[in-house]
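I'd like to ask you about the structure that follows.
One protein chain omitted, others in place.
The chains carry the letters A and B, assigned in the order they are written, with residues numbered from 1 in each.
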Amino acid sequence: MRSEVDEERSSKPLAAMKPAPFEHIQAVTVDDAVAALREHGEEARVLAGGQSLVPLMNLRRVRPRALVDINVVGELGRIEANGSLEIGATVRQSEALRSPEVRSLAPLVVDALHYVGHPATRNRGTVGGIVAHADPVAELPPVLLALDAEIMLRGPNGERRIDARDFFTGAFSTAADPAELVGAIRVPRQPRGAGWGFAEVAPRGRAFAIVGAACLVELTGERECREVRIALLGAGDGPVRAAQAEAAMHGRSVDSAVLDEACELAAADLDPPNDFHASGAYRRMVIGALVRRALEAALGRAEAS
Amino acid sequence: MSAPRPQEESLVRLTVNGSERRGVAEPRLLLSDFLREELRLTGVHVGCEQGECGACTVLLDGEPIRSCLMFAVQAQGADVRTVEGIPAEDGGLDRLQRAFQEHHGLQCGFCTPGLLLTARALLAENLQPSRAEIAEHLAGNVCRCTGYTGILDAVEAVCDGSDEEGAE
Partner (left out) sequence: MTVSAPRYVGRRMLRVEDPGLLRGEARYVDDVDVPGALHVAFVRSPHGHARIHRIETARARESPGVHAVVTGEEIGERGRLVTTIPTRPDEVETATRTLLATDKVRHVGDPVVAVVADSRYLAEDACELVEVDWEPLRAVVDAEEALSAGAPLVDEDLGSNRFAHIEFEQGDVDAAFERAAHVFSKRFHFGRTFAAPLETRGVVARYDAGAGELCVWTSTQFPHLVRTFLAPLLELPESRVRVVAPAVGGGFGLKVQLFVEEVLVPMLALELRRPVKWIEDRHEALIASGHAKELICDLEAAVADDGTFLAFRGRYVGDSGAYQAHPWTGLIDPLCAASFLPGQYAIEAVRYEVDLAMTNKCPSSAYRGVGWTPGQAAREAMIDDIARALGRDPLELRIKNTIAEEGGPSLTGCSYDGGSYVRAQRRAAEMLGYEALRERQRGLREEGRYLGIGFSPFVEQGGWAAGVARANGFPGYAYMDSVGVTMEPDASVTVRSGFHSQGQGHETALAQVVADQLGVPVERVRVSQGDTAGSAYATGTYGSRTAVVAGGALLHATGEIREKLFAIGAHMLEASPDDLELTEGRISVRGAPGSSIDIADVAATAYMGADRPTDIEVSLTSTRSYDPPQTYSNACIAAVVEVDVETGVVDVERIVAVEDCGTILNPMIVDGQIAGAVGQGLGATLYEAVPYAADGSPLAATLREFTYPTTLEAPELEIDHIETPSPVTANGAKGMGEGGLIGAPAALVNAIADALSPFGISIDFTPLRPEAILSLLAEPRSYEAP
C-alpha cells in the first residue's frame, strides 16, 4: 500500500495541529478490519498504536476519512514461539521488549527495540505498526532483513506471507495491498551460537536515527564466517542488506583485515537519502564505522557462545 | 478541497483517578483535549501534539502513554491516571513529588506532571536503576528549565532510598 504521506507537502510547513474529521471503526476481528479497509479503500487507514500515524494526522499530512482501529483484535496481539517466533501485529513494542520468547529466539529484535522511541511510545506503539509505516530510519525493518523474517498479511483474499526483503519497497512504502493489513511478523529463530549486534547514530539521545546497522554472524570453530547478515537503516529508500560487505566475509576467517574490507564495502552501491539531520554523503561516510561496531558486538557474542 | 463535516459525538465512559467519569467526544478528539476540556483535568499539559515532548503523558491501565496520540473514543472503559490522581499523603505530596521539591527538579512546572507519571512507572518496577538507567527511562520527557540535574537527583534519591535518610 502506498503511503498517503505527500512527500512534497511534507517539506512544506502546515497550518494545523488538530486532526481532520474521520469515522472511527472499531474492528473486533481481522475480518472486520479487512472488510472496513475494503469498503473505504484509499480513504481508510489502520489505527494500531498510533505513535506514527497520529502525529501525521495531527499535522493533517494524512487525513483518512475512516480509521480502522485494530487495537482490540485479540488474535493480532499474541506472541507465539514454536520453532520460530511469531509476533502479532498489535503486540506493543514494550511487551516485545520484555518478552522472554523474543529474548530467547530473536535477541537482535530486543536490542533494536531499545532504540525505538521512549517507554511511553513503546507502551502504545506496536511491532506491526513499525513494519506497516516503513519509516526509512526505523530500527526494526533492517533487523527483519538480517533475520530473514516474513511479514504475514491479512486481506480480502485471505492470508499471505512475504519476505521482509520484498515487503519494504521504499520510504514509507510497502508491498501490502490497500485492503491488507499486517497480521504478524514471523522471525526464524536466531541460529544457536550466532552473535548479533546493533548500532546506530542519532542526532541526540533517542531521536529518530540517522543511520544504523543490524548484524548477525555465525562462526565455525576456527573463527570462520559461516553466515553473516548486515542490514542497514537510513542507507536507502528502505532497509537494505550490505551485500558486498557480506560477500567479503562469507566463508573467510574473520581477522581485522577482513573486517576492514567488509566495513569499507558496506557503503558500496548505496544511495543514502538526505534529510534534515544529515546528507547522503554523511551517511555513506559513517556506515562503515557503524557496521564495524555492530559486527564487533556480534563477533564478541558469537565467540562467547 | 471540502472539509468533511465533523463526525458525531459519542459518550465515553472511563475511570479517571479512581472515579467513574464520562464525557462526550467526536472521534477525532484527542484524549489530551478530552481530559483537559471535558474533564477539566488541566494538569495534563500539551506541548507538541506529536508525542515528542512528553508533557501530555498520563497512565493508561497503569502504563505511561502519550495522551496526545490517542483518541478519547479509544479510552472507553480504560483506567486513566493523571497527575491530579497521584495519591497524596499528609501535606499533599507523595514521596516522589517531595523528592522533586527537595532536589529542585522543577522550575516552571510544565513538564512536571508528565515526568512524575513516567518516573512513577519506573519506580513501580521496584528495581534499583542506576542514574544512567533513570536517564534512559526519562529521555522521552523534555524539560527546558532544569537541565535535568535536579530531576535525575530526585528520582535517584527515591530509587536508592537516600531521600528517606535523615528525614526529620
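Convention: a contact is a pair of C-beta atoms (placed from the backbone, for glycine too) under 8 Å apart; a residue touches a chain by one contact, two chains touch by 3 or more.
Just so you know, these numbers come straight off a predicted model, no measurement behind them.
Asks: If I consider the whole complex, including the chain that's not displayed, which of A:Arg38, A:Arg160 or A:Arg206 touches that chain?
Replies: Considering the complete complex, A:Arg206 is the one touching the chain left out.
Asks: In the full complex, which residues of chain A touch the absent chain?
Replies: Looking at chain A, the ones touching the missing chain are residues 11-21, 55, 59-60, 201, 203-208, 210, 276-279, 282, 285-286, 289-290.
Asks: When the complex is taken as a whole, what residues of chain B touch the one chain not shown?
Replies: Interface residues of chain B facing the absent chain: 1-3, 5-6, 28-29, 36, 41-50, 52-53, 55, 82-84, 86, 88, 91-93, 97, 100-102, 104, 106-113, 116, 134-136, 138-152.
Following the convention adopted for this analysis, only the chains that are shown with their structure count from here on.
Asks: I'd like to verify one number: the distance from the centre of chain A to the centre of chain B, where each centre is the average of its C-alpha atoms, in whole angstrom.
Replies: It comes to 29 Å between the two C-alpha centres.
Asks: In the complex of these two chains, what residues of chain A are touching chain B?
Replies: 17-24, 50-51, 54-55, 58-59, 65, 67, 69, 71, 94, 117-121, 123-124, 205-206
Asks: Spell out the part of chain B that touches chain A in their complex, as residue ranges.
Replies: Listed in rising order, the residues of chain B that touch chain A are 3-7, 26-28, 30, 49-52, 54, 57, 60, 63-66, 68-71, 73-74, 118, 121-122, 137, 139-141.
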